[in-house]
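All protein chains but one are shown at their positions in the complex.
Here the chain labels run A and B in written order, and each chain numbers its own residues starting at 1.
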Amino acid sequence: MISKKKWLSVPYLFWSGLFIIVPLGMVVYYGLTDRTGAFTLENITAIATAGHAKALRLSLLLSFVSTVVCFLLAYPLAMILAQVQVKRHNFIILIFILPMWMNFLLRTLAWQTLLEKNGVINHVLSFLHLPALKIINTPAAIILGMVYNFLPFMILPLYNALSKIDGNVINAAHDLGAGHIYTFFRIILPLSIPGIISGITMVFIPALTTFVISSLLGGGKLLLIGDVIDLEFTKTSNWHLGSGLSMVLMIFILINMVLSAIFDKDGEGSML
Amino acid sequence: MKKNKKLPIKVTFILTALFAALSLCGCTSSDKGVNGQVIVYNWGEYIDPETIRMFEEETGIKVIYDEFETNESMYPKVESGAVAYDIACPSDYMISRMIENGMLSEIDYSKMPNAKNNIGTQYYEQARGFDPENKYAIPYCWGTVGILYNQTMVDEPITRWAQLWDEKYADNILMQDSVRDAFMVAEKLNGDSMNTLDPDELTAAKNLLIGQKPLVQAYVVDQVRDKMIGGEAAIGVIYSGEAIYTQKENPDLVYVIPEEGTNVWIDAWVILKNAPNKENAEKFIDFMCRADIALMNFDYITYSTPNVAARELIEDESIKNSEIAFPDLSQYENLETYVYLGEDGDSLYNELWKEVKAH
Partner (left out) sequence: MKNAAKKIYIALIVLFLYAPIGTLMVLSFNASKTRAKWGGFSIKWYIALFENEEILRALFNTLIIALISSLVATIIGTIACIAMTGMKRQAKSVLMGITNIPMLNADIVTGVSLMLLYISLGIRFGMGTILLSHITFNIPYVILSVMPRMKQLNPSTFEAALDLGSSHLNAFFKVVFPDLLPGILSGFLMAFTMSLDDFIITHFTKGVGVDTLSTKIYTEIKKGIKPEMYALSSLIFVTVLTLLVLINLSPDKSKKEKK
């Protein structure tokens, strides 16, 4: 092991204790009380009401689809990029992160301009005598927005993990008679698991609670769980219900923890 | 791997270059004025910055200006006391909430002659809806909520909320994506009050909105403006303050106040209870009520001003007498202003709105 020194964990433990756990404690406090300050489980069980359950299902579905699309787009890309010479690494990283330096709201509004009925894309399509694209204000537009916004968070960890794989290992596999597909599934994919886990976490978890995308690109016709939490905090000022629902979402962190713990074992195992 | 060692240097280089470029312009002037300061919390882009500069020059009071984007994001910041603001400029229902929670300080009109004389009495009258004795709020901007439609995309004039339920316009309607404005439309259509808490009336309004949902192209807030200009939809629910601007950009657009009645909203200056610079706050608000200053702000914001003296100074007759900017409120019936419904009332509306949105 690199280090068994316990004190190295002190800064982060302190930081997460003060700025994550203590505020989380406040969320829990609000989530488990009502306006009078009395203990209640209502804010938690509220997730079961028809509207909230539907919003949660929709959010899970859209985040899942977005994560899969991101993964399918990013994996081949990361593989191609990983073959580029080492000295270009940083340039590549920046190319994929640079679009995000433009404000999120401005970028999402730009997508509106592109996708709208009289938008840029439809102008181009009609110029080419092609049928118009009717995607704005549909769930597909929300997925597009999510994929657009989170794709770099999938590309970078995958690229990071894949570029670390020693080319000699792959060559050795080929020399020993392994085909491309076999090499991919037995060598490349298992070796990139830590990157896959990071990527999925960084796409799926934030996607679960986004809300601006659904209202700007989805036309506000679908209610996502992030919208509900936002509504409770900003419109109703019902921090109790908002906190309760947020607590429910933490279940997905637990699931993620368990899943990565399972795959982690494999990931480390394959290194030894 | 050797290459990578240069990396931090590269990044640092990029960033320092950026900073160098910036520090040339990043001049900070945070000195307190000779006569102290005043901390103002207003909507974004809701004042002509020149008026602030003039105020500072004339009074020697330094203005610390902060902006918010919704009433709801303003409230917890003020309430929590994270920052001790002197002045805020919330909307009607939010003011009534602040009054209810004892967050505001009473206005001393004797110290604010401009506020007393220049603001039209009809606006103070209207403000009684949320500030019954005109003790706390001085109207700054006002307007109505109405329908903006594109003449080329409809075959009859739109005059009523009911036409937003006409299947002809399916997928061509933009509704407001906010609880109160959406319910207001349905409640007015039913002939009810927009501040109703009657369960039957609310259920009726909710069912109307659910029924309308298949016809609605999108629920939007600020995007109505751009989408209507771009011809994305035929009909949209919009604030009157945007009407003049959108018409200028797209002459096919027409703004109407629906026959069933609508919401008259008022954004007003209030002084906060624990304002650290109360006297300066009074001076600031009074300065903003001066006719020439109010005119500058009207020109900048283009939302209707309640400042009668300023309206007199408007040179362009077409704007001065514009039915959109200055509708004669006495001509319309059923005009109402939102009031705060209490936490339970808000929760009730929100539950119903979520049902509409989740349907």
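Methods note: contacts are C-beta pairs under 8 Å (C-beta built on N, C-alpha and C of every residue); 3 or more make two chains touch, one makes a residue touch a chain.
Predicted model only: the values in this text are computed from it and were never measured.
Enquirer: Touch as defined at the start, partner being the missing chain; which of B:36, B:120 or B:230 qualifies?
Expert: That would be B:230, which touches the missing chain.
Enquirer: Per the definition of touch given earlier, which of B:35, B:193 or B:250 contacts the omitted chain?
Expert: Within the whole complex, the residue contacting the unshown chain is B:250.
Enquirer: From the listed residues B:55, B:85 or B:140, report the one that touches the chain absent from this view.
Expert: Of these options, the touching residue for the absent chain is B:85.
Enquirer: Using the definition of touch stated at the top, determine which of A:32, A:77 or A:173 touches the missing chain.
Expert: A:77
Enquirer: With the missing chain put back, which residues of chain A would touch it? List them for me.
Expert: 1-6, 8-9, 11-13, 15-16, 18-24, 26-27, 73, 76-77, 80-81, 87-91, 93-114, 118, 120, 148, 151-153, 156-157, 160-161, 163-165, 191, 194-195, 197-198, 201-202, 205-206, 208-209, 211, 226, 229-230, 233-234, 239, 242-243, 246, 249-250, 252-254, 256-258, 260-261, 264-265, 267-268, 271
Enquirer: For chain B, which residues lie in contact with the unshown chain of the complex?
Expert: Where chain B meets the chain not shown: residues 1, 4-8, 10-11, 13-15, 17-19, 21-23, 25-28, 39, 41, 43-46, 49, 64-69, 73, 76-77, 80-83, 85, 221-222, 225-227, 229-232, 245, 249-250, 301.
Convention: only the chains that are shown with their structure count from here on.
Enquirer: Across the complex, what residues on chain B touch chain A?
Expert: Touch list, chain B to chain A: 1, 3-4, 7, 10, 70, 72-73, 75-76, 177-179, 213, 216-221, 223, 226-227, 230-232, 343, 346-347, 349-350, 353-355, 357-358.
Enquirer: Taking the complex as given, what residues does chain A use to touch chain B?
Expert: 35, 50-52, 54-55, 86-87, 89-90, 112, 116-118, 136-137, 215-216, 219-223, 227-228, 231-232, 234-238
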